[in-house]
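Omission of a single protein chain aside, the complex is shown with its protein chains in their original locations.
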Amino acid sequence: MSLVPGLGIAKGMALTLKKFFEPKATIKYPEVRLDVPPKFRGRLQLLYDEYGTLKCETCFQCAQACPIECIDMGGVDTKGRYHIHWGAPETYGERRDESALRRSGRPVPNQAYEHFDPIHPDALMAILERFDFDPKNMLHILESTQAEYGHLPVAALKLISQKTGAWYAMIYGAASYYRHLRLEPPSAEPLAAATADARAGRETTFLASFDAALFGGTAPGASHGTAIAGAESPGTAPGAGPARA
Amino acid sequence: MTAMARSFSRLTLGGKILFTLGPILFLLTIGLVLLIAIAGKPIVDFLATNIWLVRFVVAATAVLLMSVPTAFLIIYMEMKIIALMNLRIGPDRVGPFGSLMSVIHGLKVLAKEDFSPTGADRLVFTLAPVAVFMSTIMALLVLPFAPGLFGADMNIGLLYLFAVSGLSVVGLLMAGWSSFNKYSLLGGLRSAAQVISYEIPLILSVVGLLLLAGTMSLNQIVVKQGGWFWNWYVFQQPLGALIFFIAATAEANRTPFDLTEADSEIVAGFATEYSGMRFGFFFFAEYVNVFVVSGLIVTLFFGGWNAPFPWPWPITLNIDPGSLGLGLLFAILIVPPLLILALAAPFYLGRSSMPWWQALIIGFVLFNLLVIVAITGWAFVSWNWVAGLMVFLGKSYLFVFTFVWMRGTLPRVRIDQLMGFAWKWLLPASLLNLFVTALALVVVNK
Amino acid sequence: MDAALKRRLQARFGERLTAPIHQRHDQTEIRIGPGDVPDVVRTLHDEADFRFIVLADLAGVDTGSVMQVVYHLWSETSSDWLRVIADGLSREDPRVPSVTFLWKGAEWMEREAYDMFGITFEGNRDLRRIYMPPDYQSFPLRKDFFLPDDAARSPGAGVRHMEQSHTPTNAKAATLIRKTRA
Partner (left out) sequence: MTAAPPHDHLHREVPSDDPRVQLDEAAGTFEPVPPYPPRTEREAEFYTLGDGEMFINMGPQHPSTHGVLRVVLKLDGENVVDLDPVLGYLHRGVEKLCENADYHHTIAYLDPLEYISSLFCEWPGVLAFEKLLDVEVPRRAEYIRVLATELNRILSHSLFMGWMALDLGGLTPILWSFIERDEIAEMLASLTGQRLLFNYLRIGGVNGDLNHDFMSRLGDWMTRATTQIDNNLGLLNQNEIFVRRMRGLGTMDKETAFRMAMTGPNLRASGVPLDFRRAHPYSVFPELEFDIPTRDEGDCLARYLVRIDEIKQSLRIIDQCLHNMPDGPIMAKLPRLLRPRPGRAYAAVEGPRGQYAAYVISDGTDQPFRMRIHDPSFVHLQAVGTLMPGHLIADAMAVMASLDPIMGGVDK
């Protein structure tokens, strides 16, 4: 409070008059909309793929993860089967791994929370330039990348996502779907053991014979870069693939 | 009777209005014709001899009609200016820059249920808004808007004005008491205490001015401030003007003295239980009151309808349309279309995408604007009451802006601080002002 | 962990502790009988080598077999939170002396514990329900509380809400309101 009575009031009046002429902070909502932040968690929505079918696999993981039980699903899945995965919520991670194992034959590391190592991007940039930064050539890009780095580092996937404009999730999905693509260096022993455990007996032999029948051993391996043998014998050293040539 | 009521209830809304108003209008017309036929001459004679009566009726009607647009304008100003000071945009949807928002508010208020709470004293509850509104309107009646443009030039105009504006507290008290709500009661009692306390410094601060002016007629006070702006009484009575401004703020229940409707303390004060048009009356009365107070400050201290300086080059327009003869008719017929075409042409030629009719509409609007400007300018120059009205309104709305600006800035004072300020500071200061003025007059006159 | 605090507590309240002093992370835990609460807490609050002047928290606990009242205290003299557990309150009629004589601010926390657990704090002069409706009959945070049954034992219809009248003259009207609502 100042010594001169009324000075504080006068200062305040001057301040409001100054603000009177300043630009306004209002956002006229229906016409102008703010960008939602990339991490925004908004209203839940089921997505459709390009054929118009629901992408939801009815895995019920969302329903179990929802702490306030606003997601509640029941009934049939997209293939018309009554399918329910109901269990304790903490089995979420286990079942996710199980699902990944079922789909690709090996556990998929969860890298969402983990720190990842940087890579030297020059080689990757060269690969991307070769494929014209086109997300349609994603499989080729991934294969070349794996040939270059020995596996698919997370940093490389992120860079590919950034440069091609494809979503990280799609690239990750592609990388985890194809069995000849590796997300971790093939020298990792526990992984190898887990893979060997998972692809036990019948499946392994069936897949091996299937591959042999399909590709005839050589032709696709040469054109696609890394050898399928890399996936079948994961103990081999990185960079041993013939794709450098 | 029942059958009539039933068939009436089956009518549409338009039918109901027609069936109610039609016979009444018909009877009124017949009565009027009969009245003129039988007693036309004496009535006209009576009115001719008592022209003040006609003048009064016309003035009262004009003031009533004026009050609602004034309230709309001030409500819009309040919404918009406070919004801009808050770094908001404020109303911007209805009308240009949202200027019709307050009209929509008025319509909304009309459409709301006219509700009176159980336990309320219905008669007093209904009459309270009327009392408040009437006191405001009656105050508006004596304000000199322009030379010759006032409801009544009373020689006790100022006294009348204070008396009448003090009446509003009766209405507020009625509202507070009859609502059967403790918040309303607190609000009503607060307003009674506040308005009555601030009447005293309000009147005492003007007494010095009255000594200088020697009259209580508002018209005469304004006339005495004519000429250059240093003749305004604010330069002879600065302390009086300041006290008057503060006391008038309290009298009009404006921030920082808006204790009667302090929403963070007593919800809405006396108006808590009001809704619909009864609340609308309070609302209108409040904002018309702001205009009255601003007009009063302008009238008393800021020269009323006098411009700040006398216009040095008097213009006299000698337009005699009759001298054109038949040419006048041609001018009226030919000039507007040509002007419209001339105004529309640049738009049509300048923008290839614009269809001709749009260009014509633009030309028409521009032409109308031109004509309005021309007529206003002509009226401004030829009739001094137009100029006076504009000056008066301009000054008044400057003060309205100040009131709104204060509302946007200041917090509210407490009730004991309010009373203490009135009795401990404003009253002695106004007495001091009176004493000094009287002393100065005595010295100067000797 | 503040070993000195443990020694001091042991020396001062040795025979009153119903369990050995337990320390983990930055917390020291002592257990006393409910009757000892005023004395112990006053000592902890007043004596120069304790000076636990800040009441950080007061909570009721239902372990399933007994009731407890847990006080968390803070002092400048120690780097630990001191947890005083008044242990062994019977579940039928849990009673413990109030600490409002030291901390008037404990009043609402005790009201909350009463509301949620039914623990009676003797000496609290305003011990009534604070969150639940006044005629609520069960205690929601007890371990034997079963939602549909126990909530139904406290009929909302018995509460005359604030919109309804309370005067006997209006009893008929109140009944009418209840009927129209139902």
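Annotations for the structure displayed:
Which chain is which? They are A, B and C, in the order written, and residues in each are numbered from 1.
Basically, a contact is a pair of C-beta atoms (placed from the backbone, for glycine too) under 8 Å apart; a residue touches a chain by one contact, two chains touch by 3 or more.
If you're wondering where the values come from, they're calculated on a predicted model, not measured in any experiment.
Interchain touches from the omitted chain, evaluated on the whole complex, reach A, B, C. Taking the complete complex into account, B:P256 is the one of B:G176, B:G240, B:P256 or B:G280 that touches the chain left out.
Seen across the whole complex, the unshown chain contacts chain C at 24-27, 29, 53-57, 59, 61-62, 70, 72, 74, 76, 79, 81, 83, 102-109, 112, 116, 125-135, 140-141, 160, 162-167, 169-170, 172-174, 176-177.
Mapped onto chain B, the interface with the missing chain covers residues 82, 85-88, 117-119, 180, 182-183, 186, 190, 255-256, 258-259, 262-267, 407-417. Although one chain is not displayed, chain A still touches it through residues 1-2, 5-9, 11-12, 15-16, 19, 25, 34, 37-41, 67-68, 88-94, 113-115.
What we mean here is this: only the chains that are shown with their structure count from here on.
With chains as nodes and touching pairs as edges, the resulting graph is of another kind, matching none of line, ring, star or complete.
Each chain's centre was taken as the mean of its CA atoms, and the one lying most distant from chain C is B. The mean-CA centres of chain A and chain B are about 68 angstrom from one another, to the nearest whole unit. Between the Cα centres of chain B and chain C there is a gap of 63 Å.
Shared interface positions of chain A, defined as residues touching 2 or more other chains, are absent. Note for the complex: chain A touches chain B at residues 9, 12-13, 15-17, 19-20, 22, 24-26, 28.
Only residues 81, 84-89, 92, 405-406, 408-410 of chain B touch chain A when the two sit together in their complex.
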